[in-house]
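Of the protein chains in this complex, one is absent; all others appear in place.
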Amino acid sequence: MAKAWRWFHQLGSPKYLFQKTGQWLPWIWGVTLILLAVGLYYSLWASPLEARQGQGHTVRIMYVHVPAAALSMVGYIAMAIAAIVGLVWKMKMAFAVVRSIAPAGAAMTFLALFTGSVWGKPTWGTWWEWDARMTSELLLLFLYLGYIALHSSFSERSKADKASAILAIVGVINIPIIYFSVKWWNTLHQGYSVTQKGALAPEFQVPLFTMLAGMYLLFAALVIMRLRAEIILRNQKSRWVMEWATADTKKVTHD
Amino acid sequence: MPSLSSMSQSQDIHFDGLYAHELTVSRSEHVLLEDAELHLAPATITYLYGDNGTGKTSLMRCLTGLLQPDHGTVYWNEKPINHPESGYFQDLIFLAHSLSMKNELTIAENLTFYAQLRCGGSYNNKELQADISQVLTDLGIDGLEGRMFAELSAGQQHKVALARLMLEPAKIWLLDEPFVNLDQKTRRWLAAKTLEFKAQGGVVLFTSHHHIDELPVDQKVGVEHE
């Protein structure tokens, strides 16, 4: 327990976090690329077509759509957790984490919406359907963009961090409320959904889970890269950043 | 020249009055103060000086608790100011640059509001109105109680803000640039009232760009940058 706490505190040090993530990053990228390569091969070529609902090739969109949609939710929840850590334990690095998740999360939400729309055209015959999930995703995208807009509206970073952290927490309390409201509203008006009942057949499971793992790691890699940039940005004046920057340019001029 | 970090380094806080311990304050990633110690004892007047942008106002706002320091604690009578038992916010009057008065309210309504907010219902309204008239007379703006705050001149508005010091019981005054834009007569009035407050055991900290001849100070504190 004490060890876990110490590690937690070390993570709060920008320098330690920057060095550690620098060591992890190549590995994460390596595994990400392998998983995505295998996953995409399976999902785009080697998996069977969907016959039961007559979706044919369009089912392949699912392998991108489902991980993106899952990550859009997970990303927002992770933001809120980091925001709570930042506000309660006054850990500044947590705010950098919140800020780093936001663009990746927004991108995943957009990807989920985009693939959902492309999927919707052959399935529903329209690019946009006010389906419960799609509508919730749209509102989630607004929440992400609201966070980013709020964070970039302050001249002082510490205020931006704290105010938008509160917004992230308020947002996460609202996500289930929004989701159930929209679902209730949707059943009232349409009673029409793509939700598939029953378990997924095993031949779909392998590519889906590979893609899920790959996309999660991709998300982590993107967040970490943004986080490293945030760390440098926020600690411009500290010595180790100066040393790191000058050491880097020396190496470049040497080559 | 006394600087902020020249005080005692002891860990235990045995100081009456206001004590800021290991205070680190920054604005926009710019460190204004680092590990500063500051003691404002009862019955003393402290003059806080420094050039523009050195962080006088930030330091003062830190002492009010409005601005969270990056590090360090402010104690009032040996208790952290946020501690419920410190009673700090009951004892404190902070007059900022902004006058904190509503344009839509009359002078009397503005002053009554703050007095009631501080004292609850314990203030007898008739007495309070009499006190307000008295202070306004002392300040040379008598008869303006019923005028809207917005209708007053800048100098008169400033005087109204100062009137709060006479109407609300307190043990510590933090005054940000109280002497700026004041005429000779009001400066003398404020200096005299500050000395009176000190004589009753009050703690005073004020900022100013230049020395105030009318007001002898017990402690001078400078904020400066290397």
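Here the chain labels run A and B in written order, and each chain numbers its own residues starting at 1.
The rule we apply is simple: a residue touches a chain if its C-beta (ideal position, glycine included) is under 8 Å from a C-beta of that chain, and two chains touch if they have at least 3 such contacts.
Going forward, contacts and distances are computed from a predicted model.
Entry comment: the absent subunit's protein name, as recorded by UniProt, is "Heme exporter protein B", drawn from "Heme exporter protein B", "DNA repair exonuclease SbcCD nuclease subunit", "NADH-quinone oxidoreductase subunit M" or "Pyruvate dehydrogenase E1 component subunit alpha".
Among the residues B:His83, B:His97 or B:Lys185, only B:His97 touches the chain that is left out of the figure. Checked against the hidden chain, the listed residues A:Leu44, A:Val170 or A:Ala247 yield one contact partner: A:Val170.
Considering B:Thr46, B:Thr64 or B:Thr186, the position touching the chain not shown turns out to be B:Thr64 (whole complex). Within the complete assembly, residues 87, 139, 142-143, 145-146, 149-150, 153-156, 159, 162-164, 166-167, 169-171, 173-174, 177-178, 181-182, 184-185, 188 of chain A touch the chain that is not shown.
Residues of chain B that touch the chain left out of view are 61, 64-68, 89, 92, 94, 96-105, 109, 113-114, 116-118, 120, 148.
Just so it is clear, only the chains that are shown with their structure count from here on.
Between chain A and chain B, the centres computed from C-alpha atoms are 48 Å apart.
The touching residues of chain B, when paired with chain A in their complex, are 27-29. Per the touch definition, chain A reaches chain B in the complex via residues 155-157, 234, 236-237.
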